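Excluded from the complex is one protein chain; the other protein chains are retained at their positions.
As written, the chain order gives the labels A and B, with residue 1 at the start of each chain.
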Amino acid sequence: MASTAEGDQDGVRRRDWIHIAALSTAGVGGASVLFPLVSQMAPTADTLAASTTDVDVSGIEPGQSIKATFRDQPLFVKRLTADEIAEAQAEDSADMRDPQTLADRLGEDNADILVNLGVCTHLGCVPLGAGEGEDKGEFGGYFCPCHGSHYDVAGRIRKGPAPTNLAVPEFEFASETVIRVG
Amino acid sequence: MSFAWAKQYEPKTPFTKWMDEKLPLPRLVYSAVGAGYPVPRNLNYMWNFGVLAGFCLVLQIVTGVVLAMHYASNTEVAFAQTEHIMRNVSYGWMMRYAHANGASFFFIVIYLHIFRGFYFSSYKAPREMIWLLGVVIFLLMMATAFMGYVLPWGQMSFWGAKVITGLFGAIPLVGETLQTWLVGGFAPNDSTLNRFFSLHFLLPFVIAGVVILHIWALHIPGSSNPTGVEVKKESDTVPFHPYYTSKDGFGLGVFLILFTFMVFFLPNTLGHPDNYIEANPLSTPAHIVPEWYFLPFYAILRAFTGDLALFGVTLVPAKLLGVIGMFGSILVWFFLPWLDKSPVRSGNYRPLFKKFFWFGLVPTMIILTICGGLPAEEPYVVLSQIATAYYFLHFLVILPIVSQIEIPKPLPFSITEAVLGKDDDGAAQPAE
Partner (left out) sequence: MTIRLGGIIVGLGLTAVLLLWSLLPGVLNFALPEKPDYYAFQEENIAPEEGFSFEGPVGTWDVAQLQRGYQVYKEVCAACHSLKYVAFRNLEELAYTEAEVRAEAAAWTVPGINPETGETTTRPGLPTDQFPSPYQNDVAARAANNNAIPPDLSLMTKARKDGTNYVYSLMMGYVDPDPADQALSPEFETPEGLYFNEHFYNINIAMAPQLTPDRVSYSDGTEASVENMAADIAAFLTWTAEPSLVERKQTGWFVIGFLLFATFLAFLSYKQIWAGMKPKKK
């Protein structure tokens, strides 16, 4: 019942303009409050700062794996034996769900250190095979017992429901013996 | 409920028609805070604080839920976790400062709301229930604010918790048992912090529930107004929307300017430096004070310094008297609708009441607030004792007597007349 002054078209338009401006400004204000409210749920500064991990690989014997922690998740670091390298290279051209060569997975200037995120690409369980005496699956690499995914020595998916190979995080050699992941 | 001329919600689109049949929520909102709620046309800015208090509750719940996502109620880490919020959480400092200052602003708003009620006698029939629910909300707010202040686990948190739970120890016979049960130990500890966190999270939602009852009760007689004359006809009212939504929107803007100024430029001014020292159960700070909004009641607590003794026999120890005084000072508000029987509501038409309000109650509250923050030494003790005495006299003795002997000024015939002068019916319709 408010502001419909008859005949005064300009007046009506000016009045409407003020209400529209006030309401849209309030809307903009309300929407900008959402920004801090939403962004507070993003990873905190200390979590982000801990997103690189240094791993000393000097003590890893060929054929041995160690488990480290990277971004709150397990990281498998393995020094491949000559046999394993040969086996993996031989299967580079095999029929795979997610074709990758061993060289792709090792990266440049890296002969034998295989770095994999120990997270099954199916639904996130930790595969077996990195520890001594664990089930390495049908392809001699890793086996995820949750839903039966088999990975080969290079961490490539060969059988089971997992859609992709075990993730290889970005890493570099910080020195001769230390890799910096992340 | 409501007035005969209240506009009715009319759904227009098929969807709103369907909705109105299945769940008439839009209708409820329309009648509660929309165009379907007729409100006296003469409300002044003191009537803004109800909506602002509602806004504060929402602000506190939103920022509080966010903070709870990052907080940990364990005495080992609570203080460090609070610093984690301040340093590592994205905009954590903003959330925490908004929450801490939000509590202060909530109390500023609620005190103005309550004193509006005192001055315009908003507690009188037919609005007693609104007032009673309001006092319940205030008590719940005090409990919530107190427990919230404990959570950062600073020195003031710890010693505040210790002193306030110590109040319950004053109750005869069961006091000590009750106190130990309340804190879950012999002094505030991990159990205390956990239960305070749990309750601090719960109570705001209880408050929200009572607020709904408060608003519901309000809609039965409708809002009071500065003349205290009840609404008689349509020209006395305007629809809540857009008249008061626009006014409340402007009021909210002014409130937010003051609030954000504190949050961004003086965020620690209303706090106490000692609360940036981690709680240490072995060392009490030199001068402990509650948050400013509790100071008047703290002053009343401390005003009772002597045991009530006759012929050398202590009847009531001073500690218990103080506790009775402090709780009594708020409980007395529950009886206000029946203590003040003057038929006139608004202080504007009550010359004697008005004098006692402005020269009695208001200065008393200011003195109590100041004295509550000062050390317990002379002359502040005597001053707060006199103020406490006046406080109780005002509500329990002066109000009943004044309402009996006072000759009120003539009231306007109607709200319309109060606003527009001579009321010749229909001359002033709300439109245009």
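Here is the rule we go by: a contact is a pair of C-beta atoms (placed from the backbone, for glycine too) under 8 Å apart; a residue touches a chain by one contact, two chains touch by 3 or more.
Remember, it's a predicted structure, so these values are computed and weren't measured experimentally.
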item	value
Touch partners, limited to displayed chains, of the chain removed from view	A, B
Candidate in contact with the missing chain, chosen from B:54, B:221 or B:328	B:328
Given B:3, B:111, B:327 or B:392, the one touching the chain that is not displayed	B:392
Touch residues of chain A, complete complex, unshown partner	2-3, 15, 18-19, 21-23, 25-26, 29, 32, 45-46, 49-50, 54
Chain B residues touching the omitted chain (full complex)	41, 80, 83, 86-87, 93-94, 97, 238, 242-243, 246-247, 249-250, 252-254, 256-257, 260-261, 263-265, 267-268, 273-274, 276-277, 286, 303-309, 316, 318, 321, 325, 328, 332, 335, 338-339, 341, 377-379, 381-382, 385-386, 388-389, 392-393, 395-397, 400-401, 419-421, 430, 432
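The rule is simple: only the chains that are shown with their structure count from here on.
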item	value
Centroid spacing, where centroids are CA-atom means, of chain A and chain B in whole angstrom	50
Chain B contact footprint on chain A (complex, rising order)	1-2, 5, 22, 26, 36-37, 39-42, 44-47
Residue ranges of chain B in contact with chain A within the complex	62, 66, 69-70, 84, 87-92, 94-95, 239, 242-243, 249, 430-432
